[in-house]
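One protein chain is absent from this view; the other protein chains keep their places.
Order of writing sets the labels: A, B and C. Residues in every chain begin at 1.
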Amino acid sequence: MNTFGRMFRIATWGESHGRGLGCVVDGCPPRLPLIAADIQHDLDRRRPGQSRLASPRQEPDRVEILSGVLGGETLGTPIGLLILNQDARPQDYTRFRDVYRPSHADFTQEAKYGIPAMTGGGRASARETVGRVAAGAVARKLLAVDHGIRIVAFVRRIHTLQAPVDPEAVTPEAVDASEVRCPHPETSRAMVEAVETVRTEGDSLGGIVECVVHGVPAGWGEPVFGKLEADLGSGMLSIPAAKGFEVGSGFSGVSLRGSEHNDPFVVRDGRVRTETNRSGGIQGGISNGETILFRVAFKPTSTIRKPQRTVNRRREEVTVEARGRHDPCVVPRAVPIVEAMAALVLADHALRHRGQTGRPGPAPDLI
Amino acid sequence: MNTFGRMFRIATWGESHGRGLGCVVDGCPPRLPLIAADIQHDLDRRRPGQSRLASPRQEPDRVEILSGVLGGETLGTPIGLLILNQDARPQDYTRFRDVYRPSHADFTQEAKYGIPAMTGGGRASARETVGRVAAGAVARKLLAVDHGIRIVAFVRRIHTLQAPVDPEAVTPEAVDASEVRCPHPETSRAMVEAVETVRTEGDSLGGIVECVVHGVPAGWGEPVFGKLEADLGSGMLSIPAAKGFEVGSGFSGVSLRGSEHNDPFVVRDGRVRTETNRSGGIQGGISNGETILFRVAFKPTSTIRKPQRTVNRRREEVTVEARGRHDPCVVPRAVPIVEAMAALVLADHALRHRGQTGRPGPAPDLI
Amino acid sequence: MNTFGRMFRIATWGESHGRGLGCVVDGCPPRLPLIAADIQHDLDRRRPGQSRLASPRQEPDRVEILSGVLGGETLGTPIGLLILNQDARPQDYTRFRDVYRPSHADFTQEAKYGIPAMTGGGRASARETVGRVAAGAVARKLLAVDHGIRIVAFVRRIHTLQAPVDPEAVTPEAVDASEVRCPHPETSRAMVEAVETVRTEGDSLGGIVECVVHGVPAGWGEPVFGKLEADLGSGMLSIPAAKGFEVGSGFSGVSLRGSEHNDPFVVRDGRVRTETNRSGGIQGGISNGETILFRVAFKPTSTIRKPQRTVNRRREEVTVEARGRHDPCVVPRAVPIVEAMAALVLADHALRHRGQTGRPGPAPDLI
Partner (left out) sequence: MNTFGRMFRIATWGESHGRGLGCVVDGCPPRLPLIAADIQHDLDRRRPGQSRLASPRQEPDRVEILSGVLGGETLGTPIGLLILNQDARPQDYTRFRDVYRPSHADFTQEAKYGIPAMTGGGRASARETVGRVAAGAVARKLLAVDHGIRIVAFVRRIHTLQAPVDPEAVTPEAVDASEVRCPHPETSRAMVEAVETVRTEGDSLGGIVECVVHGVPAGWGEPVFGKLEADLGSGMLSIPAAKGFEVGSGFSGVSLRGSEHNDPFVVRDGRVRTETNRSGGIQGGISNGETILFRVAFKPTSTIRKPQRTVNRRREEVTVEARGRHDPCVVPRAVPIVEAMAALVLADHALRHRGQTGRPGPAPDLI
């Protein structure tokens, strides 16, 4: 299953250390303005080697649009995207071919496919996300142009450092101004220091990415199995290292009573709004017109430079120690991936919504 | 979208206060022993009116198997399941038809479909889950008979009361012995008291259900978009009132370093095992043979008896106060629903796994 | 796979001689007028026992709408449809349980599922089509109300008797006025006689159903794998006993040269039209606004009363002779099934079309 979405559908391919990676975007409507630079921007934000904090792997990750676009506009045909690998160093990984790295997918992939996990982790490598980020940029463009939707994710927390920011007020500029994509300068500085410390120690840290989606109209999503939060959750939990997802009040809402948790409806500028937003912009699986808010928990990177006990393919207990380049904290680079998956889910729902409710004649005059 | 699953697929139907509810199970393999009692057991655990704590609605919820089974065995044909409604009292709800109840789906469903949310919440009502629980019982039987898989969910937390139990040791008997499905007697008593208190106050509480799956072999799930945690998350977040999902260490894993979080591999009884289980039995989207562990956060029930500010369909700000029967805490009744969704996801992956890896000849001798 | 469609999706269930049959229609938009009589009309046309020519089985086939409709309008929720079996006579079939009836699915179903084909053919029985016809009636209503689309199928041929009619001029009334659903009275009389003859001889006949769809706008369908003819073909070839499908000129178009076959474009009433319609209303997989025309070939019924050589489950060569009720020619009863499948395919494409091209703002002003 390397396919995601129903109406706005993507199929991704490519191994970490193979010839390249890419994606087919199938279902993007025609006449959408799109150029390579729209996609490159997000790829640049995802790629490693951007700061001393991240993996030193040097990959320009230049995207090439092979089909589906002509004269700067989509054709309605599938959009083929290609990103060639350049700095592949399989030798960094071959020495692990016989060893199951702890909390990596080496063992489980071999259990499934009967072959040793490939050099660089194959499709379990975070490099796999290049294809989705490229596709997500197309989805994001569709949402922006057609619906004025803006998606902003940021690092809310690294390890025990949590940023006290109002998510609704976060701007993309403030996020990208921080080396760790945390829009709160003071916390950002502390995070940078913490990441730097574990990097020198050969250890790693996890964190939480928060995502804010502005401008989704009321009515997207479906009541039972196509709930917006279920599809967002599915998308986010498909990101490598993601261990949790919550929308609106999430896990902390458990400590509230119903009378404290419910969002009162009010009328503002003639529109039905909620006074608070503990629902996170979604009620009963369907958007209510408020800002959509969710969080994704990422575990500390599995690759560390410290010696670890493990087992090899001959069932011998051994010690393993990483030497190749790696990120001590993937959370900042997860930000554009979270945004991409959010864009893919919402673009899909935008198209599904039209089909589901799609009868000619006057629409309901609710909102 | 009232369809869930790829190979083991269900389509559910039915409104809270219509003629009945049901499900079609499409893709269940043939020759599986199955009788109505297998399904009835889980329906009985889901249905309201079981204790003074839950909604007093009286629904026997008798399931009828209309097709797909003959002589106590499945035929490989679709299994039609029917549960007639008996205690429908639409009058309890008609007075809300003009009012958007706070944090219910009344407003969003109207925004989507252009009709007032139906009596009893239509498909947004928790009664919709009857069909999934029935289908889940079939999936659970398949997993038990063919793979020896056991699924046990329990209430880990209500409001601020958290039960200190070892999830691996929890038994179904201990769970069902508690009125609130919490297998820790002392915490259970405190929870009962807390629920009773908010019931008399007309308020409501949320909580956390934890789920343990024993016996899933290594190798189920897929590396990219068919990750086991993504499909489990999607299933859980499609349950009414669910606001969060986490697997293994989840959100709390964020506070650990990689060296603390990684699960060392060891050899036990000749098999590759992990010493700890912060991965929750899933690595890189694929089961590793350890117990699968996840948690689902449920918000406090939206229906409360206290007066609340809201808006009606004419855009007037009004006050609403529930009077019909309702649960002050749905978390105990969510337990069999969580188990059902887990069974549906895993049965689907059991069948998908065979297709994905499905080549004739000797299988890989890994495990 | 008892599921059909992407946006307008159905899941059918039920065995020929079980408790009943039915269908879940998932994805029908809200606020469509719908009552049971809309569905009953097509079920009545499908059911046996309507004339001396068909199977004498007496089944009232009363449909019950269990969900998804309130006050004569769809809700946007899944529509549960139930038809109880009444005249089940499994004893007519039990004597065949050990014998593979020639050209039935007894052998292949056992090869697949490892159980003897069920009494009455299980899901391979033509009775399975009850669920699709019921669902098709909903699709037909949607197409009629929202798009003014009319679907008319008729018997073009039985055995060697071919009706010389202009398909565009055929009316439903003319079709149903004929006992064999052939709108050409003289051919109809000859067909009745031919069917009567083989019935007394215990033999059977096949034939061709032709289908005409008026009113599909230009632009429905998709260029590559969602071609309208591919989806129509898939739907038609899923009808029991169907052996062939052709659109427009079909197999006979092979004998023409390109210069004879191409449909010249002309302008009529300001619209782009084709002068001829050898394309059958579809070009490159997409409707062109002309009448859609296709044909389905049905083999002679496999059940005959003549002694036939065959094999039993113990691999013994034996002779089998049917005694139960059966149709000597299913082609007339296939007419409403062809219409139902056409309606299901087109309703699905109506909804998909909106999603595929679905961008806000002014639509292309082509037509």
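Note that a residue touches a chain if its C-beta (ideal position, glycine included) is under 8 Å from a C-beta of that chain, and two chains touch if they have at least 3 such contacts.
The shown structure was predicted, so the numbers you read here are calculated from the model rather than taken from an experiment.
Undergrad: Please provide the labels of all shown chains that the missing chain touches.
TA: A, B, C
Undergrad: Can you say which of B:G14, B:G27 or B:P48 touches the chain missing from this structure?
TA: B:G27
Undergrad: Which listed residue (C:N85, C:S178 or C:T301) would be found touching the missing chain in the intact complex?
TA: C:T301
Undergrad: So one chain is hidden, and I want to know which residue out of C:G18, C:G122 or C:G136 touches that hidden chain in the complete assembly.
TA: Here the residue in touch with the unshown chain is C:G122.
Undergrad: Can you list where subunit B touches the absent chain?
TA: 6-7, 27, 29-32, 76-77, 146-147, 223, 350-352, 354-361
Undergrad: Given the full complex, what residues of subunit A touch the hidden partner chain?
TA: These residues touch the chain not displayed: 1-3, 9, 11-15, 18-22, 24, 26-27, 30-31, 64-68, 70, 73, 75-80, 82, 112-115, 118, 122-123.
Undergrad: Name, in rising order, the residues on subunit C that touch the hidden chain in the full complex.
TA: 1-4, 12, 100, 102-105, 107-115, 122-124, 128, 157, 159-160, 198, 203-208, 218-227, 229-231, 233-238, 240, 242-251, 253-267, 270, 272, 274-275, 278-280, 282-289, 297-304, 306, 308-311, 315-317, 353, 356-357, 363-364, 366-367
Here, only the chains that are shown with their structure count from here on.
Undergrad: Shared numbers divided by all numbers used: is that above or below half for subunit B and subunit C, i.e. same or different?
TA: Both copies, subunit B as well as subunit C, present the same residues to each other, with over half of the numbers appearing on both sides.
Undergrad: If every chain is reduced to the average of its C-alpha atoms, which one ends up farthest from subunit C?
TA: Relative to subunit C, the chain with the farthest C-alpha centre is A.
Undergrad: Roughly how far is subunit A from subunit B, centre to centre by C-alpha average, rounded to an integer in Å?
TA: Chain centres of subunit A and subunit B, defined by C-alpha means, are spaced 26 Å apart.
Undergrad: Express in whole angstrom the distance between the two chain centres, defined as the mean CA positions of subunit A and subunit C.
TA: Here subunit A and subunit C have centroids separated by 45 Å.
Undergrad: Find the geometric centre of each of subunit B and subunit C from their Cα atoms only, then give the gap between the two centres in Å, rounded to an integer.
TA: Going by mean C-alpha positions, subunit B sits 38 Å from subunit C.
Undergrad: Of all the residues in subunit C, which ones touch at least 2 other chains?
TA: 27, 30-31, 76-77
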